[in-house]
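Removed from the display is one protein chain of the complex; every other protein chain stays in position.
Let's turn to chain A:
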Amino acid sequence: MDLRAGDSWGMLACLCTVLWHLPAVPALNRTGDPGPGPSIQKTYDLTRYLEHQLRSLAGTYLNYLGPPFNEPDFNPPRLGAETLPRATVNLEVWRSLNDKLRLTQNYEAYSHLLCYLRGLNRQAATAELRHSLAHFCTSLQGLLGSIAGVMAALGYPLPQPLPGIEPTWAPGPAHSDFLQKMDDFWLLKELQTWLWRSAKDFNRLKKKMQPPAAAVTLHLEAHGF
């Protein structure tokens, strides 16, 4: 059977639907709220923490995959893994993203990545790897919640799941071991790049949020939070 790498992502698509129904973080409803500034800072800090955690996790996982995946010069062409959310973006487009879009892209990316990571966990051979992956997934879930909190504080709606995703999980035919490992490699690479990008995204948001604290409070009141 001739399968393209990346079909394993489709297999796990249903799992992602579960994530879209994450309990929304309760909206900030305390008076004297300092605004989204502290939660943006917290989100930024979480991306740094996750990036640090990922470094050791990726090292272990790539060693588990074995050569050539754990070689520093490994530079394969990006084939397959098409449904992976890509961090790469045109410089000018990135600069001019409005806050809502910036946050939405981050939220959607991590939702997908978390879903795929959970799939990875399912297949991991050693208990140690499963433990590390589970720990990372929990932290990543925390990041998602943090982003959701920022979006709620700013009055942006959480993105809805895309239509057309199969609700029932059908285990697809297994494809080659090597292609599966390629998919894993790209997942980890994309995750690392997203964490770097998010740090820059939240830096930008932090700088923009600083002056008009009063305006944000008014915004919260208007939405009845």
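We adopt the following convention: contacts are C-beta pairs under 8 Å (C-beta built on N, C-alpha and C of every residue); 3 or more make two chains touch, one makes a residue touch a chain; residues count from 1.
By our rule, contacts and distances are computed from a predicted model.
Per the UniProt record, the chain missing from the shown structure is "Ciliary neurotrophic factor receptor subunit alpha", taken from the list "Collectrin, amino acid transport regulator", "Ciliary neurotrophic factor receptor subunit alpha", "Proteasome subunit beta type-4" or "Potassium voltage-gated channel, Shal-related subfamily, member 3". From the options A:Asn63, A:Gln123, A:Thr138 or A:Asn203, the residue with contact to the chain not on display is A:Asn203.
Within the whole complex, the absent chain has one touching residue among A:Leu46, A:Ala87, A:Leu114 or A:Ile147, and that is A:Ala87.
Within the whole complex, the absent chain has one touching residue among A:Arg78, A:Lys100 or A:Arg122, and that is A:Arg78. Where chain A meets the chain that is not shown, the touching residues are 48, 51, 73, 75, 77-78, 86-91, 94-95, 186, 189-190, 193-194, 196-197, 199-200, 203-204, 207.
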